[in-house]
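Pasting a structure below so you can have a look.
Only a single protein chain was left out; the remaining protein chains are all shown in position.
What follows is chain A.
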Amino acid sequence: MNSTAQDEISEYVERVRAALADLPEATRAELLEDLPEHLAEIRAEDTVTLTDRLGTPEAYAAELRATAAGFVGGFPDPPKRRFEPFHTARADVMRVLGTADVRVGPVLGYPKASDFLKLLRPAWWVLRGYLAAMALAYFLDAQSYQVGLLPRIGNSTFIALVLLVGFILVSIAFGRRRFDLSRWPRLALYGGTTVLIFVAIGGFFSADSDVRDPGYSDVGYSGGGGNPYDYIQDVFVYDNQGRLVPGARLFDQDGQPIQMGNAYCNDPDTGEVSHSRSMGYPFCPDAAPFASPAPEPKPTVEPSFVDGNEPSEAPAPASASPSK
């Protein structure tokens, strides 16, 4: 018998047990003692599910209760349940889901959609292990503001891989075994699963937006390895003689103009900010980092430092000059 059938049987027994929850413990134990074996016999008879063959566990429990009346002094009817509207609503939802289950199944090529989903269980176990590791790393690792794809604590890839493999193995082992959880541990398990699903959805969309808009979160972080051209305010083009080229236009390989910097100049004397009158780069020729050499390098003429700047050592233009 495979594990799916065992899962099905334990689940069925659990629900019968839950439906008989009001009976004295001894009576219920007596009644349910052989049920797993009995259901296993039935399950082995043919391939249909227990619910298809026997009806819902709740109906089975009701029949069992009626039949076993007089067992040990008779069974009382179950007390009126609390939260009756809640149970009714839940039953309605389950009925709709059940219908959808049967309708969608043939589209997928299975008798019921849930048959297909059951096949995906091991995949969910792996995903659950991964998500749990990611969630743990996220909560433990306070220093990283960016979540990657590995559950990193600190920067060690090795620890991340160990953590990842460990969690996945535990999750699979946990999924393979069925525990008879009582009410609160079971609710805790469901709650934890819900949290993981929310973490997964949040992480997925955050990763998606990061991939579509890379570097967004790095703007303004100097060490972030973002766009190295973020700080450029102006562009100065020098020809091979070290002369500043006025009104230069920059284009990329597609002929698109390259726009960088901002077209405002800061007057060094007055501190006034004014819009550039230049039609190209540089926007602010006065702010050139390197002075241009004299237009005609004739030794006779008095040097004309037209722009008033000292010809300080200018590495780039100076080294360019001899190459003439």
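Structure notes:
We adopt the following convention: a residue touches a chain if its C-beta (ideal position, glycine included) is under 8 Å from a C-beta of that chain, and two chains touch if they have at least 3 such contacts; residues count from 1.
In this text, contacts and distances are computed from a predicted model.
Choosing from "ABC transporter ATP-binding protein", "histidine kinase", "Multicomponent Na+:H+ antiporter subunit C" or "PadR family transcriptional regulator", the protein name stored in UniProt for the chain missing from the display reads "PadR family transcriptional regulator".
For chain A, the residues in touch with the chain missing from this view are 1, 30-31, 33-35, 37-38, 40-42, 44-45, 53-55, 60-61, 63-64, 66-68, 70-72.
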